[in-house]
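All protein chains of the complex are present and in place, except for one that has been dropped.
Right after this comes chain A.
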Amino acid sequence: MSAAASASKRVLSSYLRAFRATRVAFQGDLPVLTASRGEIRENFRNPDTSKPLEARLKEMDDISTFLLRNIVQGKKMENADGKYALNIHSKTELGDNDSVKKAKKVLMDNNGGCCGGANAKI
């Protein structure tokens, strides 16, 4: 496959991934879905050519990953005292309690805490 053909394949696959990511992140939310897709379209149609193609593709792929893992939709529930229902899905990145404890232990071992720690060695 020629370099140009392989590059165009990568661009198309990045475009496909981005569109799919918006479907997962913004499902059922037509205004945001449409707006995000318009933005992606604009980025591919009129790319910022001051950056190399590789960098632009990496940026777009990172955005897709972020949309999939780190966006959670919230919907205000009716008659629920202002509570929101969160749409956590199979691709949402979740920490667990163990990893939180581990991070805390590492900080304590370093005589730190979140705020520097009272007995930090200087």
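Everything below uses one rule, namely that contacts are C-beta pairs under 8 Å (C-beta built on N, C-alpha and C of every residue); 3 or more make two chains touch, one makes a residue touch a chain; residues count from 1.
The working rule: contacts and distances are computed from a predicted model.
Visitor: Which listed name, "TBC1 domain family member 15", "tRNA-splicing endonuclease subunit Sen34", "Acyl carrier protein" or "DNA-directed RNA polymerase subunit", is the one UniProt assigns to the chain that has been left out?
Guide: Missing chain, UniProt protein name: "Acyl carrier protein".
Visitor: Touch as defined at the start, partner being the missing chain; which of A:23, A:75 or A:89 qualifies?
Guide: Within the whole complex, the residue contacting the unshown chain is A:23.
Visitor: For chain A, which residues lie in contact with the unshown chain of the complex?
Guide: Considering the whole complex, chain A reaches the absent chain at 8-9, 12-13, 15-16, 19-20, 23, 41, 44-45.
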